[in-house]
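Here is the structure we will look at.
A single protein chain has been omitted from the complex, and every remaining protein chain is retained in its original position.
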Amino acid sequence: MPTPSATPVSPACAGAPATRATAPPVSPAAVGRALADLRAHAPLVHCLTNHVVAHWTANVLLAVGAQPTMVDNVEEAGPSARRADALLINLGTPQESTTAATAHAVAAAERAGTPWVLDPVGVGGLVWRTRTALDLLARHRPTIVRGNASEVLALRGGAGGRGPESVDDVATAIPAADALAREHAAVVAVSGATDFLTDGARALRLANGTPLLTRITGGGCALGALMAAFSAVTPDPLLAATAATATLTVAAEHAAARSTGPGSFAVALLDDLAALTPTSASDQVRLEAQR
Amino acid sequence: MPTPSATPVSPACAGAPATRATAPPVSPAAVGRALADLRAHAPLVHCLTNHVVAHWTANVLLAVGAQPTMVDNVEEAGPSARRADALLINLGTPQESTTAATAHAVAAAERAGTPWVLDPVGVGGLVWRTRTALDLLARHRPTIVRGNASEVLALRGGAGGRGPESVDDVATAIPAADALAREHAAVVAVSGATDFLTDGARALRLANGTPLLTRITGGGCALGALMAAFSAVTPDPLLAATAATATLTVAAEHAAARSTGPGSFAVALLDDLAALTPTSASDQVRLEAQR
Partner (left out) sequence: MPTPSATPVSPACAGAPATRATAPPVSPAAVGRALADLRAHAPLVHCLTNHVVAHWTANVLLAVGAQPTMVDNVEEAGPSARRADALLINLGTPQESTTAATAHAVAAAERAGTPWVLDPVGVGGLVWRTRTALDLLARHRPTIVRGNASEVLALRGGAGGRGPESVDDVATAIPAADALAREHAAVVAVSGATDFLTDGARALRLANGTPLLTRITGGGCALGALMAAFSAVTPDPLLAATAATATLTVAAEHAAARSTGPGSFAVALLDDLAALTPTSASDQVRLEAQR
């Protein structure tokens, strides 16, 4: 396993000094500390997510040491978001009622100063959710936006994927991610074989993971939920997004090593999210500065 | 594993005679017989439950030997409840439509003399579901009410938990549980590290289980569903609630012994619910009289 400084880096910005190019803006040690903080605080994460992954997402949060709450009706979404430590908005299977609940939850979270994550599943190809996502971005400021390359491109006018999977490479979405991050003062995380994370000024890549994460439903959705959980325990959204990605993908590497297919992988992933130590997370995460 | 009579008991009512204090009002043998009856009758359990645990709940019921049906629309909830052997109402993720369906299902169940269980997930902290739960209790008579300590306290005016987890000890909720049971002529079951069950006159504690039940989503929701299933095969609701708790928590002990984390525990729990014999249930349940 390469250490971060031993990993070849292709700086996106050729003029950047060599020292900035080789030291990622988030350190592996900070990732480990964030995981320890999450376990110590067990943040309450309010998830307005799609019904396909609701059970899985709640189990991921419990496994890692957070507390999920999944209230998605108009009456209670605002009050629930107000008392939570973080909020996740995932647009996977919107209905009229849950979309209205989303608006209440986001408004309540922002009034309370609570961090929130936008996971714009499937935007671009489908008009309604794309309008919802753009409207949220126009009126509010998410702490973190997480999507695959096609989804991030779609938030800047791209066509999106055909289904929930990306049809674009992570590298293709880097300019859009940087622009989005600067425009909305948010961290933007582009998920893929190598993850790209940026806050518009600082950027990094994360090279952990396994293809099995694409053979189960809700790998990306779980990542969005973990980003919300970590955003409750650190004031640095880039650290939160990085620690969440590291936690999921390092645990996924452990799980893949003892799985015989996607079913046993999903089970092992929950076990390994619970078993992952801060030391393993910081030792095994493969971070690279992007510029 | 202590036998019930060897377990130290602190009688809640100091004036109670010694013999009543040491013999629980439900016997381990009756628990075993109830499980055998459930397997023999395979009751059809109509679940109006939250969408997060719907799949899990149906699998728990199938594993133990019952038949689930999960109809939650306004048009069909009444007819479905009418033909079922028992009904579960779980308020975890209410929507307008499912709340309306709940009212139809409860009315149909009561007209048919069908037992029903109320699981008031998250009441207290959230206004809408609290009103729904109190309204159901004002107009109808559930066979069993199951909740954690905070939820049971909230039905008597308490503040409730912050999320779906309890912030109160089971012991704190005993007076509220007894009062609720007497007021509504229902069994009230307070879930926790030690479970407390009362019908207002008879009360007992059950000391099985594993902390892993709190690391997966829907441990309590599964318990409510099992109580509905058992209420279809015994006329004594206190036995139904006790047998359900024993079945889940003894199977959970078996599952915990061969699990490596919350993911493998949930899988093993389904296997062990299917494998649990009436003899193991009666031999391993740890019942204590409460007064």
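Going in written order, the chains are labelled A and B, and every chain counts its residues from 1.
The criterion applied here is as follows: contacts are C-beta pairs under 8 Å (C-beta built on N, C-alpha and C of every residue); 3 or more make two chains touch, one makes a residue touch a chain.
Treat the numbers as computed from the prediction; the structure is a model and nothing was measured.
When you scan B:D72, B:E110, B:D236 or B:E253 for touch with the missing chain, the hit is B:D72.
For the options B:T22, B:S97, B:T172 or B:T260, the residue in contact with the chain missing from this view is B:S97. Subunit A meets the missing chain through residues 50-56, 92-96, 122, 125-129, 162-165, 214-218, 259-264, 266-267. Residues of subunit B in contact with the chain left out of this view: 44, 51, 54-55, 58-59, 62-63, 67-73, 75-76, 79-80, 83-84, 97, 266-275.
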